[in-house]
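Missing here is one protein chain; the remaining ones are kept as they sit in the complex.
Letters A and B mark the chains in the order given here, with residues in each chain numbered from 1 onward.
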Amino acid sequence: MSDPRRPYVRPMAGWWRRNPFFVEYMVHEATALFVAAYALVLLVGLLRLAQGEAAWSGWLEALRSPLSVVFHVVLLTAIAYHAWTWFRIMPKTMPPLVVGGKRVAPATITACGLAAAGVCSLAVLALVLVLAGGLTR
Amino acid sequence: MSETGKNGKVIRIEVLRYRPEQDREPFLQSYDVPFTDDMSVLQGLQYIKDRLDGTLSFRWSCRMAICGSCGMMIDGEPCLACKTFLRDFPAGAVRVEALAHFPIERDLVIRMDDFLAKLESIKPWIVPKEERTLAQGEYLQTPAQLDVYEQFSSCINCLLCYAACPQYGLNPDFVGPGIMALLHRYNADSRDGAAAERMEVAGSEAGAFNCTAVGYCSEVCPKHVDPANAVNQNKTRAAGDYFLRLVRPKGGAK
Partner (left out) sequence: MKAAMKRSNAPIFWGLFGAGGMLAALFGPVLVFITGIAVPLGLILPADAMSWPRMQAFAQHWAGKGFLFAIIALFLWHAAHRICHSLHDLGVHAGAATRLACYGSAALGTLLAAGALWAVGF
């Protein structure tokens, strides 16, 4: 630069290690790796399903290996953390929500999001139970 | 000398120095400053400048968190030096640096030309939706209409949110949290009619979509503005504009 004032620009390398807030940000951004991994697991399952019964059974068998179960426990932890951080930031991403002339508190919005996730989880579990039970009978 | 060492306490203030005419790069310089519990970091710096080292440069004006001049990194966090107290550093030392993500002009003084250029680009004033003559009286607004933008009007341009925003540090083209908060302050005002022009900035490659919702900007704001909310509300609005333009036959396509 030919600027005679010689402004000094500091480097950004390693910026996220400078503040615990940024470390947490990088951790919750990294949950994307686990979401991607689970999408790939499902995609492989779907491709096996399209290849016929033997291929599908092989995929199911692979899911039963201890390594796979441990891997899915890790996925569950990471994706649950994604859900928590997703709803934690949600109030900041929305226009103000006014109910009965009063602004809804951010904590209430987060709680509603988590409650919705709980309802969805129970609904899916119930659906699987009904479908699985219905077909065996 | 009245405030000096009344309680015998001394704090070591480490200051990031940079004197462009003689230093290749910034370096930390320590000063031992006697202090009392009512002294702010700003007063500590003033003590240094007045009694220990007159070459130290820093900006300040009001001493009461309204002028927005004394923003700096204090122990790595963006703070107003007038609103941060020396008594809150029990380890007996505190590190003071120029605001992160801005070029250092000299010592604790940053260069804000970039911010000022961006500020002008969003027309930070009310562009009346309909002109009224004096005889027609004031532009009226209900409390509910005020509530929509009021918090965003508290911005004092102190730039702490920029020092808190890694996306601005990584890409200085990004208009950044403070400008987005001000842009939203005017766009959300019922009396204003220039939202479409400002949305060109919000929806541009320099606009809201550079934000990754880190959210630290809203944590550090000394005036309790929520810039992260302004940025993200405008992502939704800019996305709406983006897709609606494809649907509307002669919509605001550029």
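Here is the rule we use: a residue touches a chain if its C-beta (ideal position, glycine included) is under 8 Å from a C-beta of that chain, and two chains touch if they have at least 3 such contacts.
No experiment lies behind these values; they were computed from the predicted model shown.
**Student:** Can you tell me which of B:L159, B:A181 or B:A206 touches the chain that was removed from the display?
**Tutor:** Answering carefully, the residue with contact to the hidden chain is B:A206.
**Student:** In the full complex, which residues of chain A touch the absent chain?
**Tutor:** These residues touch the chain not displayed: 12-13, 16, 26, 29-30, 32-33, 35-36, 38-43, 45-47, 49-50, 53, 56-57, 60, 63-64, 68-69, 71-73, 75-76, 79-80, 82-83, 86-87, 113, 116-117, 120-121, 124-125, 128-129, 131-133, 135-136.
**Student:** Contact with the hidden chain only, please: which chain B residues?
**Tutor:** Contact residues on chain B toward the absent chain are 117-118, 121, 166, 170-171, 173, 200-201, 203-207, 209, 212, 235, 238-239, 242-243, 254.
Keep in mind that, in the parts below, only the chains that are shown with their structure count from here on.
**Student:** Return the distance between the CA-based centres of chain A and chain B, expressed in whole Å.
**Tutor:** 32
**Student:** Considering only the defined contacts, which chain A positions touch chain B in the complex?
**Tutor:** Listed in rising order, the residues are 5-10, 12, 15-16, 18-19, 21-22, 25, 29, 89, 91-96, 98, 103.
**Student:** What part of chain B is in contact with chain A in the complex they form?
**Tutor:** Chain B reaches chain A through residues 18, 20-21, 25-26, 76-77, 100, 103-105, 111, 144, 147-148, 166, 169-170, 212-216, 218-219, 226, 228-229, 232-233, 235-236.
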